[in-house]
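Please find one structure pasted underneath; my questions will follow.
Removed: one protein chain of the complex. Kept in place: all other protein chains.
As written, the chain order gives the labels A and B, with residue 1 at the start of each chain.
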Amino acid sequence: MSAVLTLDNLSVALKRGRGKPVPILDDVNLTVAAGEMTALVGESGSGKTVASLGIIRLLPRGAKIAGRVQLGDTDLTRLNDAEMRRVRGRDIGMVFQNPLSALNPTTRVGNQIAEVYRLHTGESDRAARARALDLLGEVGIPNPADRLDDYPHQFSGGMRQRVMIAMALACSPKLLIADEPTTGLDLLVARQILALLTRLRREHRMGVLFITHDLSIVEEHADQVHVLYAGRSVEWGRARDFFDQPRHPYSQALLGAIPRLGQTRLTSIQGNLPDPETRPPGCRFAPRCAFREAACETAYPAPDTTGGTVFACRRGREITQADTLDAVTESPPPRARTVDGTALKVDRLAVDYERTATSFLRGIVGRKDRLRALEDISFTLKHGECLGIVGQSGSGKSTLGRAVLQMIPYHGGVVFEGESFGAMKHRRRRLARRRIQVVFQDPRESLNPRMRIGDIVAEPLKLSGISGQRKRWTQAAALLDRVGLSERMLPMFPGSLSGGQAQRIAIARALATNPGIIVLDEPTSSLDVSTQALLLNLLKDLACQDGLSYMLISHDIAAVSYMADKVAVLNGGRLVEFGPAGDVLAHPRNDYTKELIAASPHFRPRAAQGGRGGADEMPVYATRTAQHETAQTKEYNP
Amino acid sequence: MSNSLSQSLAAPGGMLRRSAIERASIWIGDRGTLIAGIALSVFVLGFSLVGGLLYHASPYAVHGHHALQPPSAAFPFGTDQIGRNELARLISGGYATLIVSIPAAILTFMLGIVYGLAAALGPSWFDKVLMRLLDAILALPTLVVLIFFAALVPLNDFSLVVLLGVTSWPGLARLVRNEAIAQRGRDFVLATRQFGGGTWYVARVHILRVMAPILVVNATFLIGDSVLALSALSFLGLGVQPPHTSWGGLLQTGLNLIALNPWWMILPSGAMIFLAIMAANLLGQGLLARFGAAR
Partner (left out) sequence: MLRMITTRLATAILSLVILVSIVFAMTHATPGGPAYSILGQKATPAAVHELNVRLGLAAPLWKQYAIWWWHLLQGRLGYSYLLNRPVTQLVGDYMANTLALYIGAIVLSVVLSIGIGLVQGVTYGRWPAKLIGAFQLSLYALPTFFVGTIFILYFSVTLGILPTGGITDLRIENPGLLVYARHLVLPVLTVGLLGVAGLSRYFGSSVHEELGKDYVRTALAKGLTFRAVLFRHVLRNALRPLVTILGLSFPYIFAGSVLVESVFNYPGLGYLLWRSALSQDYPVISAIVLLIGVMTVLGNLLADLVNGLLDPRERFE
């Protein structure tokens, strides 16, 4: 295979503030072959996006690049600005994360696609428009002729990303760089985008550099894998070798941290990613590594190989994935006696939501139109159980959580510990609400930035009438200890916390009122995989100790399967499947549930993976989800 | 586990230290603005409020033989058309301006917060009513409303404070309302409500606390606006009334005699208005950057 792109000791340093440039990426060597996909994988802060921007030289002012970027026969680092501009868009196509903001909101998509074609080919407007039409068809947008003059906001998330891909393909580039193109998309849609990229790269013999934080999504599609940690390559090689036998402890832990269907315990990595200014001198993973030796902390290990992948680890030859699992997976504590009885009963719940009035007269008086967000939802939740609520965005799963929390008005009944909220008096209702707690998706949003952590955690205590700050802080310290944080954090402000720490604080606060139920609304979706694993394990342990009940709301059926005793699948505001987790996951009855399960990461038999390629390239669910998407488009753009 | 986490926080060069460095660098960058604002405020306040104690010349005494004279040793800022000492008048005009502007700004501040919070935290129909009303009020320029009422009520310090106060709040009210609505929907407020935090508690502990920097910054801006509004009114002859003087009034006198080129009657009074507003704005900008960095 001929290499389209070769990175030769690429290093990037960025200027932060007034100081001298801080190294973000060090000595990365990587190749992308024609028609193949190389996955560049790393958690946030690993430097993967800097790498992609370094290749096309769109780094912020004051950035320093060293090493070579070889595109075919040209070294891009030696080109002048005008020459570089001719490479961008013509030889290298870019697809970015979050297409809604990456496309110009006030320009028709057809014009945005035509613009790049005209620029590099000098063709007429008419020819460029015809090309844009062809491209929209090629990336799978239904009725492309009708959509050419639409604006980006009129497309659904997946369709927008297809538009981005069409734009990147306009000049038939040799290399496509896709920077987290599937992040923020629902799993089903993400899989379709990947399948599309795989088809396109084969048809056009185009190299793809796929940048992602999610190893599981590239498992079936990548030819090469390259793992970055804190700005350095830790392991790289053929994807098959990597997924069969990862050698670096970080790669092993990262793979073990991804929730898969049927998993019993997730691997977790302690500690945090080091900041670029404070990276350790030796192996950068050493401070968090269970197998570190004295030598690891002083010198960066030389790359080594046993015939499979290349890894930068002194002990890579001896450590197996099983060792890692033993070393960094804590065994779950014994399950406490589960309390019998029903914690929550939801009976024919329905929620309407309001939106700006469509009629003139209603607009004048400020009336709103009503739409049904949830319809006819019934289920029960026992003490000590975890109910997983799964669905795509817009399925109404968060709305269900808010209704149970009594945050929004609803029809139907919510019965908490035998008593219906509808029948409660004001004061009683307030006390009952206090015992259903919530942990939100964005941990920073859920903590008041101007309050000390001690006061945040102790706020529920204060509101339930415990007086004296000292007394409250003592209890807050105990709560922090339960979620694995030090009491030294009490006087700090949330601004200095990492996402995972902030989420622990939110959990500690939720525990303060000794709740019966905690509603977890996508608690890990803004966190890195390794942090997610830590948090899910913590939540599981807490439930085992206390007989707490959870309502875990998530788009990720695999994460839910790891936690839940029962699973409820929502689609379009209706409960399409409900039952014990084992039954639902093993024998799904509903088509939609089947699709969700098919799209989730599995433990696949190794042998079956050998057949990776043509057969599963366009999976069955692809066509069906295209229908979902058009339905969604209609829903949002009446 | 708790050990490793707290270690990574307490370790030299951990997250804490980096944020401290970042803060410092931002702070140094904007320190100039803040210091200039403080220095200028001290100067304007000192000149107007303490100046009279140090410079004893009377602003009312008429020196008939020295009418309309440019600056000299006896009269550092010259004299006006009937021979009154311009420097003394500038000081007394500053006193008259600030003694009305600052209380008026405080009144505006309180009215704006009360109205804005009432709209944001009350029932939604109440918010709609208040906001429709506010939209209509905002369509009328404050100065025009001021002129309207100034033409009708007897003008003195007290009535001017009330007048400025009750006409200037709509802008702040809208800001407070929008900001409070944004805060009201944030997750930490929802969490507090779940613990049983009532409207008043949420307003006091969460919304006002988070908004405090914005409010402080706007309070300083309000003082600048208030000085400008009073000076404009006085310039139009509808503010501080003779024989009392004010910066706006001094400027108007200069303008009336403009054919005689009395630059010493125009530049100092105008410059003082400029400096007072500049002081407030620099202070506000500096504080904004300071709070922004601390966020």
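FYI, contacts are C-beta pairs under 8 Å (C-beta built on N, C-alpha and C of every residue); 3 or more make two chains touch, one makes a residue touch a chain.
Model, not experiment: these values are computed from the prediction.
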Q | Touching the absent chain when the full complex is considered, from B:Tyr60, B:Phe158 or B:Trp263 | A | B:Trp263
Q: Identify the residue among A:Ser2, A:Thr74 or A:Asn104 that touches the chain left out of the display.
A: A:Asn104
Q. Which of these touches the unseen chain: B:Ser41, B:Asn85, B:Thr142 or B:Thr245?
A. B:Thr142
Q. Just one of B:Leu133, B:Ala182 or B:Ala212 touches the chain that is missing; which is it?
A. B:Leu133
**Q.** Residue among A:Leu25, A:Leu76 or A:Met94 touching the omitted chain
**A.** A:Met94
**Q.** Contact set of subunit A toward the excluded chain (per top definition)
**A.** 56, 58, 85-90, 92, 94, 96, 98, 101-107, 115-116, 119-120, 151, 153-154, 164, 167, 356-358, 360, 363-364, 637
(Q) Across the whole complex, list the residues on subunit B that are touched by the chain not included here. (A) 132-133, 135-145, 147-153, 224, 228, 231-232, 235-238, 248, 251, 254-255, 258-259, 261, 263, 266-267, 270, 273-274, 277-278, 281-282, 285
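Rule of thumb we're sticking to: only the chains that are shown with their structure count from here on.
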Q: With chain centres taken as the means of their Cα atoms, state the distance from subunit A to subunit B in Å.
A: 47
Q. Can you name the residues of subunit B that touch subunit A in the complex?
A. 1-6, 8-10, 13-16, 18-19, 22, 25, 128, 186-188, 190-197, 201, 205-206, 209-210, 212, 295
(Q) If we count contacts the way the header does, which residues on subunit A are in touch with subunit B in the complex? (A) 17-18, 270-272, 275, 277-278, 366, 405, 407, 430-431, 433-434, 436-438, 440, 442, 445-451, 456, 459-460, 463-464, 481, 484-486, 488-489, 492, 495-498, 501, 506, 509-510, 513
